[in-house]
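The complex appears here minus one protein chain, its other protein chains still in place.
Here is chain A:
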Amino acid sequence: MAHTEKDPDAGHYRADSAPIYKELHETPEFAELRKRYRGWAIPATVGFLVWYLLYVALSNWGGGFMDIKVVGNINVALVLGLLQFLTTFGIAFLYAKHSSKALDPIASKLNDRYYSEAGQ
């Protein structure tokens, strides 16, 4: 058993992985799935966090700019705030589209393979 090797704190782990997991992990399809997922989710996360922090920073230190009135009593601060809502909805929508198009087909293929090979 692999998990009894010399590790002073070992002994409370779950059992070692079934071979099927390692097999699936090595497939090019899985590498592609991971690349497509991380390649979308991580840049998008960095993007919306930067945009959000920029907005918070502008609220703190961008007085002159944020106070400009755009239409009637509606100023730049309010427009940017509403834009945060829009971008949130937009990113959520795009992620859903990306997932169902680029991720779900590969994931379900690998999942099928797992169930047929694991005999479950």
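Observations on the model:
The criterion applied here is as follows: a contact is a pair of C-beta atoms (placed from the backbone, for glycine too) under 8 Å apart; a residue touches a chain by one contact, two chains touch by 3 or more; residues count from 1.
Keep this in mind: contacts and distances are computed from a predicted model.
Look at the chain that isn't drawn here: its UniProt entry, checked against "4Fe-4S dicluster domain-containing protein", "Phosphoribosylformylglycinamidine synthase subunit PurQ", "Cation acetate symporter" or "ABC transporter permease", names it "Cation acetate symporter". Annotation for chain A: contacts to the undisplayed chain at residues 2-3, 5, 7, 9-10, 12-14, 16-18, 20-22, 24-25, 30, 33-34, 37-38, 41, 44-45, 48-49, 52-53, 55-63, 66-67, 71-75, 77-78, 81, 84-85, 88-89, 91-93, 95-96, 99, 103-104, 106-108, 110-111, 114-115, 118.
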